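Data first, discussion second: the structure below is written as structure tokens.
All protein chains but one are shown in place.
Labels for the chains are A, B and C, by order of writing; each one numbers its residues from 1.
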Amino acid sequence: MSVGGGAGGKVTTMHDAVADLVKDGDTVAIEGFTHLICFAAGHEIIRQGKRDLTLCRMTPDVIYDQMIAAGVASKLVFSWLGNPGVGSLHAIRRRVERSDPAPLELEEYSHFGMVSRYTAGASGLPFMPLRSYHSSDLPKVNPRIVELESPYGDGTVYAVPPLNPDLSIVHVQRADKDGNCHVWGFLGCQKEAAFAARKVIVVCEELVNGRVIRSDPNRTIIPGLVVDAVVAEPRACHPSFAQGYYDRDNRFYVAWDPISRDPAKLDAWLEEWVYGLATHNDYLAKMGTEAWDRLTPEQCLSEPVDYGAYSPG
Amino acid sequence: MSVGGGAGGKVTTMHDAVADLVKDGDTVAIEGFTHLICFAAGHEIIRQGKRDLTLCRMTPDVIYDQMIAAGVASKLVFSWLGNPGVGSLHAIRRRVERSDPAPLELEEYSHFGMVSRYTAGASGLPFMPLRSYHSSDLPKVNPRIVELESPYGDGTVYAVPPLNPDLSIVHVQRADKDGNCHVWGFLGCQKEAAFAARKVIVVCEELVNGRVIRSDPNRTIIPGLVVDAVVAEPRACHPSFAQGYYDRDNRFYVAWDPISRDPAKLDAWLEEWVYGLATHNDYLAKMGTEAWDRLTPEQCLSEPVDYGAYSPG
Amino acid sequence: MSANPAEYSVNEMMIAASARQLEGERVCFVGIGPPNIACNLARRTVTPALELVYEAGVYGADPQRLPLSIGDPTLVTGAVSVTSMFEIFSFYLQRGLIDVAFLGASQIDRFGNINTTVVGGYDKPKVRLPGSGGACEISINANRVFVIMPQTRRSFVEEVDFVTSPGHLAGKRPAEWLGGGPYVVVTGLGVYRFGDDGVMYLSRMHPGVTVEQVQANTGWDMRVSPDLVATDPPSELELNLMRNELDPEGVYTR
Partner (left out) sequence: MSANPAEYSVNEMMIAASARQLEGERVCFVGIGPPNIACNLARRTVTPALELVYEAGVYGADPQRLPLSIGDPTLVTGAVSVTSMFEIFSFYLQRGLIDVAFLGASQIDRFGNINTTVVGGYDKPKVRLPGSGGACEISINANRVFVIMPQTRRSFVEEVDFVTSPGHLAGKRPAEWLGGGPYVVVTGLGVYRFGDDGVMYLSRMHPGVTVEQVQANTGWDMRVSPDLVATDPPSELELNLMRNELDPEGVYTR
């Protein structure tokens, strides 16, 4: 057991973080809206043979297609199911449409409903009101979405209940050893998913000195206070992206479609790229460097701001 | 009339912004929690003799003591009434305790209630739920604070209604001519007050090129979309502060106490520092430069972040 | 390559016609796929001041390449503001700041009710579609909803299998809803609008299309405007932009 405080802070390996913090039957969210999706964490969960998970994500992406194909999950909580810009997630569709090879329970919302659930969970609220779902069939198939009168007599809204995962896994650009995190670009619901969860694994592109975090406290999306383990794993989001570090590998998303359509090909892919490798470093070594030349952007720095030094007068 | 779009964007003077956008009887919020309180805007409202305003602020500060003493307001919506770190706001207390020289209607919340009201207003929601007010006397004296059952049968919370001011005035560090704003340091409820309002005046320390704003889009707290007028007025928050630009002038806050206790002294102060001056530039000229040597901090820059340039492949 | 405006695809016609509908609009919530191309085409033609809002968290995007998805990093760099998804839905959409939102659809009925959830029953669907994403709340809160979709008898249906995003219901939206609902539908055959009773009618027809063809590709008896006009074909400029800049690989336009 290597997670927790101490001089090295909460820094650990992906293997140990997943071994210690993912239990069979847990409700787990790997969030990141198109951006900062931690594929490496999903692969480690597959490798360790976790079972019966309830997986939460606004947009089950290729990583959830892989995880669900590998049999780690019995239920999916989501709001948009697809391979963005490409098409379907066929492993998930097989389970939903034909229970092949096993049924998959669905709990379905809209995007606003899902972010509102995380926000209620992060806020300690029993529900979050929102203007959606009127005359939609979604509340008919999901009894957790309920209509609610405004207490001021000015009409009705809908409510969704809090979502408090047992574990949220969030990828960030910068973290210090205590788990204080800077994120930029699309924020998705990384902050809300972290505050809502009972345990949090932060995976970062760069492990930085706490001074870097404290140089810009308004950029700190997640404080170490809610973080249990920090894993430094550069490029852990491939084929997703990390703003300023690497681009989305669209070729991978396109290539996934025929793999996902064919269970034999999918099994072979998992064997070659997940089970057959021990760590994300092995994955990167197997990938080679060609893709990274293509995916690495030119630099484009933010203008700094001056916080001012306020010392004794 | 000089507010609005066009090549010069929405840039105007404080005089014109207040003349065009503050109407007698309006509900007006000048926000900023200890930080970025736009005293210069309050002074201009006094100078133009606006009347019968409903003033909203979480913490009616010295500026609201001045405005209420000058007779611009008939009602105050708030959550903490005082001269922070010093004591009372005596002009407001005279009106509340003794209707001297006229009554002042109060509508009172807690801080969480006030930020929740702005948030509901900014979100287009008919109410915001929160865990507060249980067994407090506040709902007894403010019928807008109502108890609400959770639709999931797990207890009750309280609700507050949206606050949508006719006008919010927010001070920021940087804005471009279209009203896109960077803010750092304490954010207070500047963003929520701006999105909630029907009209918004942004006052900035520095008018910058739009490229500066776009170099760090995660720092943009308020988009020009909700802004009607932009006023470039450095040091307009004195004696409040602007992170990185100047410190709080605590001597002023302490000096205000005896002025505020004595209506004659207060009138003389208004005459000397508000009615007797035409603009905030005159105020700064009258102040002289000594205070600014004391109030200006050393530089302390944020580490930049790399957004990456993503151009055609 | 320079385009020959005499030769164009059905999708190019559909996207060009959609982009033209954005003339005079200011703040547009952009969806994935064809809407993304149409909005970026409009910015380069009829509405240079169009502000693009993406549910991923962006206001005022200034993409330097065609975004591959609604979550492309080119939407972030150089944008006016990037914030959380909760704030995009709360402070922009639910606050009423969105003038127009583009939605796609797998099925639509005469009232503009949209299905993107399932073909068949929900519990054992014939085809499991992506679901709502942000469409359900967009359809309720955006001032005007534009729909862009291919038209066949399987997509223009008498009754949708699942109402993901409500349109004009059975003719009337409750007054308390913030948005006005579906305003225009653009397909490969024509441009449709809605009458005061919330029922869709054919307003413009694309070149070479006949009313019979429209009827054959509609699962109900489509009303036709007495003032039916013909759509202009895609211009050389529109085709050049789509082919050379916005979708050089032709993913959505061919």
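Convention: a contact is a pair of C-beta atoms (placed from the backbone, for glycine too) under 8 Å apart; a residue touches a chain by one contact, two chains touch by 3 or more.
The structure presented is a predicted model; accordingly, all values stated were derived computationally and were not measured.
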Next item on the list: Considering the entire complex, write down the shown chains that touch the omitted one.
Entry: A, B
Note to self: Tell me which of A:Met114, A:Ile213 or A:Val231 is the one touching the absent chain.
What the structure shows: A:Ile213
Item checked: Full-complex contact with the absent chain, from A:Asn180, A:Asn250 or A:Ser302 -> A:Asn180
Checklist line | Option touching the unshown chain, where B:Glu44, B:Asp178 or B:Asp247 are the choices | finding: B:Asp247
Next item on the list: Looking beyond the chains shown, say which of A:Gly87, A:Gly155 or A:Pro223 touches the absent one.
Entry: A:Pro223
Item checked: Hidden partner chain, residues of subunit B it touches -> 33-35, 58-59, 78-82, 84-85, 88, 92-93, 96-97, 108-113, 115-116, 118-119, 130-138, 141, 154-156, 184-189, 191-192, 241, 243, 247-248, 250, 297, 300
Notebook entry, point to check: Going by the touch rule given at the top, which residues of subunit A touch the chain that is not shown?
Noted result: 122-125, 180, 191, 195, 213-215, 217-218, 220, 223-226, 307-313
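Assume only the chains that are shown with their structure count from here on.
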Margin query: Between B-C and A-C, which chain pair is linked by the larger number of C-beta contacts?
Written below: A-C
Note to self: What's the distance between the Cα centroids of subunit A and subunit B, rounded to whole Å?
What the structure shows: 37
Checklist line | subunit B-subunit C separation of Cα centroids, rounded to whole Å | finding: 40
Checklist line | subunit A and subunit C: spacing of chain centres that average the CA atoms, whole Å | finding: 29
Next item on the list: Two or more other chains in contact with one residue: find those residues in subunit B.
Entry: 124-125, 218, 307-311, 313
Check: Which residues does subunit C have that touch at least 2 chains other than itself?
Finding: 58, 72-73, 76-77, 82-83, 94, 141, 178
